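Dropping a structure here in structure tokens format, bear with me for questions.
With one protein chain removed, the remaining protein chains of the complex are shown where they sit.
Let's turn to chain A:
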Amino acid sequence: MNNPLALVGRATLSLFGLAGRLTVFAGNCLQHIVRPPIYFGLIGRQMIAIGYFSLPVVGLTAVFTGMVLALQIYIGSSRFNAESAVATIVVIGITRELGPVLSGLMVAGRVSAAMAAELGTMRVTEQIDALTTLSTNPFKYLMAPRLIAATLTMPLLVFVADIIGVMGGYLVGTAKLGFNYGSYLKSTVDYLEPMDVISGLVKAAVFGFLLALMGCYHGYYSKGGAQGVGAATTNAVVSASVLILAANYLITELFFTS
């Protein structure tokens, strides 16, 4: 029973089982995303829940990140007299990495958890079974609108986060570090390339899909009452966060290495 080989074997089988289930689940979701009917009303409602109601937390995260980034870069760059690079590094750091990743993690904490809790409660109270008996496919009615909404909304959120983050850096740069208002903005715009922003928005769309997928997957397969729903919520946030960080590396590689 405590044979280490058996433990490794069980863990491996369990990992492959999970990967298989998740792949089938994602395949089912994608199939229902592209195949009509598409519930535009439900997508709109989810976009408001995911996007509009996440704005405060994403905005606050972005502004403080921009402020801290400006301070840290100033301290670091002053060691080799490169203080003038602060504005450029802040904007590149925010648009390429910190905007999408931190927004993704914050939205994962808010949205993946909410999705897992809602769908998990629907599962344990037989509401998902009821949906099926009413000739409605849960993947079409519950999963597809959430996945579409999250994938479309995250780039918008990240775009707003980029602007707020850069403004945070600007505030610290001009009010505390003594940069000239005009030259800070000029440095910000002059060295920013379209690909910096586009790569961040592509990341945001992928993160949106992943965080909704994790919320839906863990909620859909939750079992065992309140404890099961609690576990599903935790697992959704943890797995979404890990996947976002892993996907971030892969997309960065794809965009910025030859």
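One rule holds in what follows: contacts are C-beta pairs under 8 Å (C-beta built on N, C-alpha and C of every residue); 3 or more make two chains touch, one makes a residue touch a chain; residues count from 1.
Just so we're on the same page, contacts and distances are computed from a predicted model.
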Chain not displayed: protein name in its UniProt record ("Fe-S oxidoreductase", "Heme exporter protein C", "ABC transporter ATP-binding protein" or "Copper chaperone PCu(A)C"): "ABC transporter ATP-binding protein"
Residue, one of A:23, A:84 or A:137, that touches the chain absent here: A:137
Listed residues A:72, A:88 or A:127, member touching the removed chain: A:127
Hidden partner chain, residues of chain A it touches: 118, 122, 125-127, 129-137, 141
